[in-house]
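The complex is shown incomplete by one protein chain, all other protein chains being positioned as in the whole.
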Amino acid sequence: MILLSQSAAQFFNDNIALLAPIIIIQLILVVTALVSLAKTQYTNGPKWLWVLIILFFNILGPIAYFIFGRDD
Amino acid sequence: MQWLTVFNRESLEAWRNFKWIWVPLVFILLGLMDPLTTYYMPQILDAVGGLPEGAIIDIPSPPAVDVLMMSIGQFNMLGVAIIVLISMGTIAGERKSGVAELILVKPIRYSTYVTAKWMNYSLICVTAVSAGMLSSWYYVSLLFEEIPFGHVLTAAAFYSLWIIFIVTVNIMMNTLVKVPGVVAFLTIAFLIALQIIGQIFQYAANWIPSLITSYIGEVLTTGNIPEELWWTSLVTVGLIITLLVIASYTLKNKEVV
């Protein structure tokens, strides 16, 4: 049983240990995708668009880039 | 040795294009998602709103095994989609682009080419799925109840067989058609058909590979391996070998270009 009406910040502070791994993994995914994008010569579609997709779509952005972004 | 040459090149490719990093990470995220959302369900309901001020939600916390099975459900949906998408072009793409024209005029055995690729994707996918299962298990044990580690290992071993089966179907489809998108479609269609057949004939044909997932629940709960799971595994191994033989044979008799 959990009491309601905690503030978001409070909630985040209390649960940092549980949420940290998810945030870190997402960060690694985004960084890896950006590194790969920088090294790739050809992409399907403009590179700047992929930068936006990777940065602004959680998890799905990097996955979409890795699967559909490169044109080897 | 030719086999190692192809396998090493495949591995190198999977490292250089970060498959060895991002696929396991995505599966870990998939594994963490359900334990966390289930745990925070009350807060989520609250945030979504609609409940009167001061209301107290009392949701019984689900059994630990059910939560872990929810993660496995994720692997079976999104996970399988990712597995199929990352490997849909491994042979088809090479034939379509023309690289295969350079590779397959060399005196390489077709079975070498097929099984080296199969091994590479099997390793990546099994590693990723195992990592995902372990992280789900860790959070479940932390937030709900402890599930014995031995149970999880056994379950992961059998589940890996199902994953390898999926990779094998995909490799086989890769030798049938040249267009990666069609490979993905055929594989998914095949798996869905198998799932439906498995559900309809659950009792008559309790050895269908897709049923591995449903037998795993018992492994996780009790640690016992039901007899049906042994039979299903045996059939799955047999099917994997058969599919690999068919794939090599198809590629050999197919025109490369």
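All chains are identified by letter, namely A and B, in their written order; residue positions are counted from 1 within each chain.
The definition used in the following text is that a contact is a pair of C-beta atoms (placed from the backbone, for glycine too) under 8 Å apart; a residue touches a chain by one contact, two chains touch by 3 or more.
We take it that contacts and distances are computed from a predicted model.
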| item | value |
| --- | --- |
| Complex member absent from the view - protein name from UniProt, among "ABC transporter ATP-binding protein YxlF", "Sulfurtransferase TusA family protein", "PTS system, sucrose-specific IIC component" or "Cytochrome c oxidase subunit 3" | "ABC transporter ATP-binding protein YxlF" |
| Contact set of the excluded chain (shown chains only) | A, B |
| Residue of B:104, B:119, B:194 or B:225 in touch with the missing chain, whole complex considered | B:104 |
| Touching residues (missing chain, whole complex) on subunit A | 41-42, 72 |
| Sites on subunit B contacted by the missing partner chain, in the whole complex | 2, 5-6, 9, 13, 16-17, 97-99, 101-108, 253, 255-257 |
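To be clear about the criterion, only the chains that are shown with their structure count from here on.
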| item | value |
| --- | --- |
| Subunit A and subunit B, separation of their C-alpha mean positions in angstrom | 22 |
| Complex contact set, residues of subunit B against subunit A | 17-19, 21-22, 25-26, 28-29, 32, 36, 39, 42-43, 46, 51, 54-58, 82, 85-86, 135, 139, 142-143 |
| List of subunit A residues in touch with subunit B within their complex | 1-6, 11, 18-19, 21-22, 25-26, 28-29, 32-33, 35-36, 59, 62-63, 66-67, 70, 72 |
